[in-house]
Each structure stands twice: as C-alpha cells, then as structure tokens.
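As you look at this complex, bear in mind that one protein chain is not there, while each of the others sits in place.
Labels for the chains are A, B and C, by order of writing; each one numbers its residues from 1.
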Amino acid sequence: MVIFALIGAGSVGRVHAASVAGHPKAQLGPVFDIQPHKAAALVGQFGGHVVSSLDDALGDDAHALIIASSTASHGQVAQACVAAGKPFLCEKPLAFDVTTALKIVEAAEAAGLTTAMALNRRLDYQYAGIKAAVDRGEIGRLESMLFTSRSAGLPTVEFVSTSGGLLGEKGSHFYDLACWISGEYPLEVHAMGSTLINPGFAVVGEVDTAMITLRMPSGLLCQFDFSWRAAYGHDERLEVHGALGMLRTEQDIVAPYTHFSDVGFAREGRLAGWFDRFAPTYEIELDLLIQALETGEPTQLPTLADCLAAQRIADAARQSIVEGRRISLEA
Amino acid sequence: MVIFALIGAGSVGRVHAASVAGHPKAQLGPVFDIQPHKAAALVGQFGGHVVSSLDDALGDDAHALIIASSTASHGQVAQACVAAGKPFLCEKPLAFDVTTALKIVEAAEAAGLTTAMALNRRLDYQYAGIKAAVDRGEIGRLESMLFTSRSAGLPTVEFVSTSGGLLGEKGSHFYDLACWISGEYPLEVHAMGSTLINPGFAVVGEVDTAMITLRMPSGLLCQFDFSWRAAYGHDERLEVHGALGMLRTEQDIVAPYTHFSDVGFAREGRLAGWFDRFAPTYEIELDLLIQALETGEPTQLPTLADCLAAQRIADAARQSIVEGRRISLEA
Amino acid sequence: MVIFALIGAGSVGRVHAASVAGHPKAQLGPVFDIQPHKAAALVGQFGGHVVSSLDDALGDDAHALIIASSTASHGQVAQACVAAGKPFLCEKPLAFDVTTALKIVEAAEAAGLTTAMALNRRLDYQYAGIKAAVDRGEIGRLESMLFTSRSAGLPTVEFVSTSGGLLGEKGSHFYDLACWISGEYPLEVHAMGSTLINPGFAVVGEVDTAMITLRMPSGLLCQFDFSWRAAYGHDERLEVHGALGMLRTEQDIVAPYTHFSDVGFAREGRLAGWFDRFAPTYEIELDLLIQALETGEPTQLPTLADCLAAQRIADAARQSIVEGRRISLEA
Partner (left out) sequence: MVIFALIGAGSVGRVHAASVAGHPKAQLGPVFDIQPHKAAALVGQFGGHVVSSLDDALGDDAHALIIASSTASHGQVAQACVAAGKPFLCEKPLAFDVTTALKIVEAAEAAGLTTAMALNRRLDYQYAGIKAAVDRGEIGRLESMLFTSRSAGLPTVEFVSTSGGLLGEKGSHFYDLACWISGEYPLEVHAMGSTLINPGFAVVGEVDTAMITLRMPSGLLCQFDFSWRAAYGHDERLEVHGALGMLRTEQDIVAPYTHFSDVGFAREGRLAGWFDRFAPTYEIELDLLIQALETGEPTQLPTLADCLAAQRIADAARQSIVEGRRISLEA
C-alpha cells in the first residue's frame, strides 16, 4: 500500500484524491492546504488526515507526494521534496522560473528520485493511440501536425495571470504532445495572439486567442489553434499528416439524437466536457506512478525535463507575441 | 454506331435520350410517344426523328429499342419487339400480368434476343460495392439485410394506382437487390402496410407506408422499410449483416457547413436527391447494353427473368397485406 | 436513509449493489442468494449483510427489495414482497406465466405498494430524448419506428432457454420502448426468426436472428431487428419517422483516431459496450425509486403492468414464429 501526501486541496487536488481513494494499492495520508477547511473537506470525503504544514506532510508516513497546490508554489514544494528525498508527482509547471526548474530537475536526478509531471494528456487513449500509430509508421514521415484546443468556459483574469495563461497553462500540454509524438524539439517558434473575448486579459498582458507555429529539425511544421472560448463545448482535436496519410482524432458529440427535417440535420447537445474526456488519465497516471514506486524502475510518465522543455516553448511563444518576431530555440 | 428507337418521351424517356445522345457509340433514331408533341420536344433536344406508331419505331434503322412508355404498355411493346426480333431494354415491369410476362421471357429467350430490364440500382456504386464485398466474403455468411427507401416527394394517386405502387414500383428494385446480393430467392413473404400520408391512396387500394419481411432458404432475413415520404430528402440505405460484421451505405448530406453553437450542431441541407444519386447508373446501363449488342455476348444487365422474379415477390407482398397473412413463394 | 434488501448477487445484482452503495440516501441491508458465497462476496465489496433466506430478507430492517435473482424466481419473490407489504424493484420479467404476473400486478395495486420494473432503457438519455422530442411534436404524427439491437457477445444456450431469449429477454425492452414512445399498444404482431449462429439454440426452441413487426392502432408500423451477434460491438439504434421528419440515435464509436490513407478511411475500435452505454440508467432508476419511497407519490418508473404488456407482445412474437402466422393482440 502506497501512502500519498497531497499538497493542495483545490479542484485538481480533489481529482487526485479521488484517484488515490479508488486505487486498490493506494491510500491518502497527510493533506495540506493553506486553507485548512479545504483540506478538512477533502479528508472527510476521501480519507487521510489534515496536516498544518508542508513539513508535516513530508513526514515519515507518506511514501510520495502529489503537488497540486497553487501554480506559484510548485517550485518550492518540489524543492522540499527533493531535499526530503520524497518521490513526487507535480502538476505543471515545475516552476515558472526556468533556472529554478532546471536546478530541481538536476537535483532530483542526482538524488535518483522517482518523479513525474502531470502532463496527463499523453495518457489519453486518443493521443496515446496517435503516438503508437506514428511509431508504427502508419503515416510514414511526419509533415504537419495541427492541434486545436478551445475551452468551453472562460477562465478568470486572475487564473490566466497566475497560471501561465493560454500560451503556458494550456499550451504546455500541446507543445509536449508535439515533441513526444514526433520525437523532436523545435528549432523556432512563432506566435500571433489577440485579446478578443475579455479585454481584462489584455490588462494583465494575456491573449485569449492565439496561433502558434513550430518548426522541427526534420522540417515538420506544428500548428496550435488556441482559444479560451468554444460556445459548443470543449473542442480539442489533433490531426497529424505524414507521407502516407493522416491520423485525426474525432469529436465526441453528446446529443441524444439527430433530427432530420425539411430544414436540415440537427443534433442538440455539446462536445464532451474536459473532465469527462480526461478523467481516465488521472487513474492511469496514478497507476503508472505506483508501479514505478513499487518496482523502483523508471516511470513511463512525463519527466520533469519534459515539462521544462515544454515550458521553454511556451516562454518563446510569449516572447514572439511581445516582440512580434519569430524566436529561435537553438542554443 | 448503335441506333436506338425510344418508346415513351416522358421523364424517364428523356433520361435515356440524354444517355444515348451523350454516348460516343450511340445515337437516337425513331422516337414514339402517344403524345406526339412530347416526342417532338425530345427530338428537338436530343436528336432522332419522330415516328407515328410503334410499328414505325420497329423499322429497319433501329438496332434496339428502349421501352420507357407508360407502365401498362410495357408488355405489348416488349411482345412487339420479340416478334420483330429487336433487342430491347425495358423499364420495369415487363408486364403486370405474370403469365404474359413469363411468355415474353420465354419467347425472348427462344429467339436468342439481347434483352435487359432497367433495374438500374444494381449499377449504383454503393449497391455494386456491397455486392462485391459480400461475394468476397468480407462479412461471412449473411444473416440479415435491411433496406430503407423513403421518397422525398409524394407521388400522385394516379401514379401509384397505375405503376405498381409502393410494394411494386418502388419495391421491385429492392427485392431484386436482395436476391442479387444474396444469390437466394425467398421462401416466404410478410408485409404490413398503412395509409398515413394520403387517404386517397387507400381509395385505390394502395398503402403509403409498409414493412416487408422475406425469409431466404439459408435462413437469411430481409427487411424493407418503405414510405412515400421523407421530409429531409430521398432516404435510401442498405445494411447487410453477416457472421463477421456489417456493410452499410451512408447518406449523402448536401449542406454547405456544420454550425456548432451553444444549442448543438446543425447542417442546413437535404439528402442528395434521387436523380443526383442514380444518374450515373443510366450511363453505365446504356454502355453495358451497347457492349452486349456489339459483341453478341450475354449482357451483364438484369434479365427479364430477374424482373419477373422481383414482381412475384411484389405480388406476394400485396397479397400478404390484403389477406393479413404470411405468403409462401414455394412452388 | 433507505435500506434495500437485495435478492440475487449475480452480475445484475452487483450493478444494483454498486448503485445503492454510491447513492447518498441509500444503503444495502440484507443480501440473499441461493449461492451464499456470492452474497458474501457482494457484501464484502458493497456493504450490507448476508441472510440465509428470502424471509430473512423481508424482515423489518429493509425498506424495499431489489429483485435480481434468476429469472424463473421473480414471480415467487415478488409475491412474497406483496404479501409482506414491501415495495420492490424487479428485473424483468415479473413472471413467465402471464396469469401469475397479472395476479401480482393486481395484488400490488390493491395493496398500494410502490413497485417498479427495471425496464431501464427508458431512462437512457437517447431513448428519453427521443420520447421527449416525439411528445413535443417535433416530427409530427408517427409513421414508422425501427429498432436495432444486436448483441456483442453470444449468450449461452442455458441463458437463452431460461431467460426469455431473443424475443423475450432482449425484445421486452424494445416492445416497451415502442409502446411508451408512441403511447399505443399493438393490434397485431408478426415475427420471422432463424438460428444462424448457434445450432444449439434451435435445440431449445430459440432463434438467434429475428425480425418482428407490430402494427399500432393509428397505423404506425414498428420494426425490430434482433440478433445475438455483432462482431463490431453492441449495436443498438432507433429511428422514428413522422410526417415532419426523422429522429435517429447515433452509434458511439470508441476509436482513438481516424486513419486517412490511400486505401480509405479507417477507425480501429468498437461500438461502446452495453454496460458503458447503460450504466447511468441504473443510478437514475435507483434515484427515482428513492424519490417515490420518500414522497409516497407514484414512481415515474415503468410499472409492473408495463412489463406485463411487453411480455404479451413477446409471447405473441414467439407464437408467430412457431405457428408461421401473424398474431392478433386484440382482446
């Protein structure tokens, strides 16, 4: 039985807590949140016990930590884990500051700790299916990849200004997928962005609509269409083109029926929501982590370095928008 | 160059005339219609010359006849062709009276004439594709076939009462497809019908909505869903189930775009119309006929006997509705 | 808190136990199975306590029973519930013998008991959506309904011979839907069936492939395409035609991507499984039952009489196959 400490009892913390409570080999131990009533509510539902500091959470009874606290705190918590020799799974990013993040990566590696980043889209059956098909050579040499990610619900100005925003918080998932599926890392990045939905985003220097392009060393071009708005539900798609054809994920429309009438064909409904779509990935993620902790073998989960690599692309995309030019990622 | 005489200058006659005019090896000769102005109009557009009797049309300059006159006249024209030793392509049915039809079949066969029935759905890429896949064994032993045919435009009472109606005029195409695809002929037939659209159909003993079931000797069951109404366009589909899976034709939706909104997904448009769907089959039909006429080899087109076999099923379906019982087709 | 006794700890019993365990207002009490180790295993997972007889299960601490025992035992258990004045939810059928079933219906009604039959497809979002759209008049007067139900996994000979088989066990769900959606009850029934998959079914008088047709008093025709085999996953669909158009449910394809290549378009995957498709209906069912128990108001769930009505159609379909003729359901 693996005992997990949980740092952060917000919405994503609750998702992790539910996974732990539902896993036959896991249980919840210490739970810390800077708002103790949130920790208490979570413990009431999923088990474990409330602790009053990060240090308490790092105590002996926890085998590993799940870092689901506010984005700005990730780096500090991760450093404490490394110092305490505790394995951890961390929500992205590892740290906003790339230098800090790099230090953590190196320290965790030097300590031989089992660590992982919650880039959980890699575990989704659609993205994993595409990756496997690309690796089997089903479409030959890759030529273009097109990602769409348009969110169903507009986030708050506070969220976008503290989370990494459209280019970082949302974008990191997809830059990571592009690198993982292609096995390449971009040479250059270009981004254009607009603030069309909430003018408040512009005040904090954020865009709500963006198009980013990457060029990989092989010549593969990757395109990202991002928005914080989709009236018809969470719209997330990928198409990958190669010499032999295309692989494309399809949208899950949730509608009871199609209505055929003299004015056409209509389905009243929505695209499947973000959480319905990705809930299974949290369980797979926990299971892979437990396997690594039990066997001592390297985890198959995305690494701290993977997340840092995606973050560097996000930073370049942001720089491209600010400076109005293409950014090189070559050393 | 094959010279065709055309009997009947109505809508289907015009379709044949256009095929002849467009075929590099064919041209239109004598054209006869009991309404001479219709023949004249057709000749004005597609060539040929108007004649004032069937006998004139059977004269020397025509190599073959296309029989597209009123349904009730088919038998008489076909008999005249056989008597004159002229090859012909006949719109269905050959004759309403099965005994008459059988005599024509036998006489044409005895005379060694090239003849064919215009059961042109066999030539459609969807039905032909299904037939080929079934013959290749792609779904193994057949278990069920389900035909849908729902017309976009309601015919007149006069048309349904003189043409064979829902069970005959429409049905024959699909009974023929069922027999052709499966290579079997039904042992028994059951039909239920209702008059829900136009009460005038009931007055002439016709239904406008019907469900027919056939059982083939192998145990294969075939189902037919027929209606003279489909608000959303000509709805014609087939699914064939076998031990290894299903083959299904898909609907051609003609709509410029899908509109994704907060109330759902809508396409303003229609299903592709009957003629748009089957126009190519008239050209294939003529081409196969010309090949047979040129080579003297048997045509690959549906035979007079095929049409008679379908007509016997239609008659049994009609009898099933009238008598309220399942009808045996065994001798 | 409503305490449920559970009779039967097989697969469907476990589904009900999971619903009870997951409902905030319900808990499991006595659990009885003629194989005590099954009851014990279920209790170990979902709570409650094992009892050694039906009488014990009817004891004071249970507020209501869920009857999920073998099909043949339903009638006896339901009678015991009525005698004990216990509300119950019963898996279908209420009793194979219509006379017995009718007595239970009348006795339960006389006693004013809250009772319901687990015809849970009515609670599915697709069927419920169609019903609501029909009731809103979206397609006008109904003309035809076509049901498809083809199972992904072949049942055993024992199951089909004791459960009611293709025409009863499977069919009852769909006859009930046809009556519920249309608000009508059929005048006559015709069925054709074949044994094409497992010859062993024929030995026990069962078919594995069937086509059933009903005619409703309004002239509405209903068609049912049933099979115990679908290589590509659980295939269940409904299309309803009316004067103004068609409502059709769509298939949920579970496949990670579409592969576009020079030989065409392929999706490796399956149709969504039966349980994935209908799991939510068990939770809705329990919730509606608890509402009725708490308020004392009539349940919105299908009644014992609904199930009996469907059973009479199933019996007529069976008779139609045996006797080779259309069967009247008029008194």
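Rule of thumb we're sticking to: a residue touches a chain if its C-beta (ideal position, glycine included) is under 8 Å from a C-beta of that chain, and two chains touch if they have at least 3 such contacts.
On a predicted model such as this, the values are computed, not experimentally measured, just so you know.
Q: Have a look at A:T100, A:S161, A:Q223 or A:Q291 and name the one touching the chain we're not showing.
A: Considering the complete complex, A:Q223 is the one touching the chain left out.
Q: Of A:Y175, A:Y232, A:Y257 or A:Y282, which sits in contact with the chain we cannot see?
A: The single option touching the absent chain is A:Y232.
Q: Which of these, C:H23, C:R270 or C:R325, touches the one chain of the complex that we don't see?
A: Checking the options C:H23, C:R270 or C:R325, the one contacting the hidden chain is C:R270.
Q: Consider the whole complex, including the chain that is not shown, and state which of C:Y125, C:F159, C:Y232 or C:W274 touches that chain.
A: Of these options, the touching residue for the absent chain is C:Y232.
Q: Would you indicate which residue among C:I3, C:A255, C:A279 or C:A305 is in contact with the undisplayed chain?
A: Selected residue, touching the omitted chain: C:A255.
Q: Using the document's contact rule, name the residues of chain A that touch the chain not shown here.
A: These residues touch the chain not displayed: 141, 143-144, 146, 148, 150, 188, 190, 192-197, 209-211, 213, 215, 218-221, 223, 225, 227, 229-232, 235, 241, 243-246, 324-326.
Q: List the residues of chain B that touch the chain left out of this view.
A: 125-126, 128-130, 133, 138-139, 244-250, 253, 255-262, 267
Q: Touching the hidden chain in the full complex, which residues of chain C are there? Just list them.
A: 231-232, 235, 253, 255, 260-270
Rule of thumb we're sticking to: only the chains that are shown with their structure count from here on.
Q: Using CA atom means as chain centres, which chain is nearest the centre of all the protein shown?
A: Smallest offset from the overall C-alpha mean is found for C.
Q: Could you work out how far the Cα centre of chain A sits from that of chain B, in whole Å?
A: Those two chain centres are 58 Å apart.
Q: Taking each chain's centre as its mean C-alpha position, how far apart are chain B and chain C in Å?
A: 42
Q: Where does chain C touch two or more other chains at once, residue-wise?
A: Expected reply: 244-246.
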